[in-house]
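Before anything else, here's the structure in question.
Apart from one protein chain that is not included, each protein chain of the complex appears where it belongs.
Presenting chain A:
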Amino acid sequence: MTLPVTIIMIEDDEGHARLIERNIRRSGVNNEILSFTNGTSAMKHLFGPDGTGLAQKGNALLILLDLNLPDMSGIDILKQIKENKYLKASPVVVLTTTDDSQEIKRCYELGCNVYITKPVNYENFANAIRQLGLFFSVIQVPPAAT
């Protein structure tokens, strides 16, 4: 792995973002975390100004995605990422409050790699994120260029 993996976090709730980041750090993951609070800015970053995703070519990305975003649906973002030839290899972790089985099924069908429901119970929450952090530290993330 020549390039360090960048974690892209798309989460509109800053509190959640902060809690997620803290727990990732606590699990010993020191990768760069880029935080976006709405879908539009995240999409701009991911797909670049031309909307092709060429800007991310060669970058190793791991995407943390919330489904309930103020400006667009997380499902749409997931779909577009998985349809883009530069981004589709990047793992996507959906981390959201929704625990509807239909929704979960749909996300996996669209190509999400992990689906985590945010538990209200903080210990469970912290646990989930830390395990995710462990997961981050062991998985191989391919560079976005194919």
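Throughout what follows, a residue touches a chain if its C-beta (ideal position, glycine included) is under 8 Å from a C-beta of that chain, and two chains touch if they have at least 3 such contacts; residues count from 1.
Following the convention adopted for this analysis, contacts and distances are computed from a predicted model.
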| Listed names "Protein CoxF", "ABC transporter permease", "MBOAT family protein" or "histidine kinase", with the criterion being the UniProt name of the chain not displayed | "histidine kinase"
| query | Any idea which of A:Thr98, A:Asn113 or A:Ser137 touches the chain not displayed? | reply | A:Thr98
| Residues on chain A that touch the omitted chain in the whole complex? | 13, 15-16, 19, 22, 68, 97-100, 118-123, 125-126
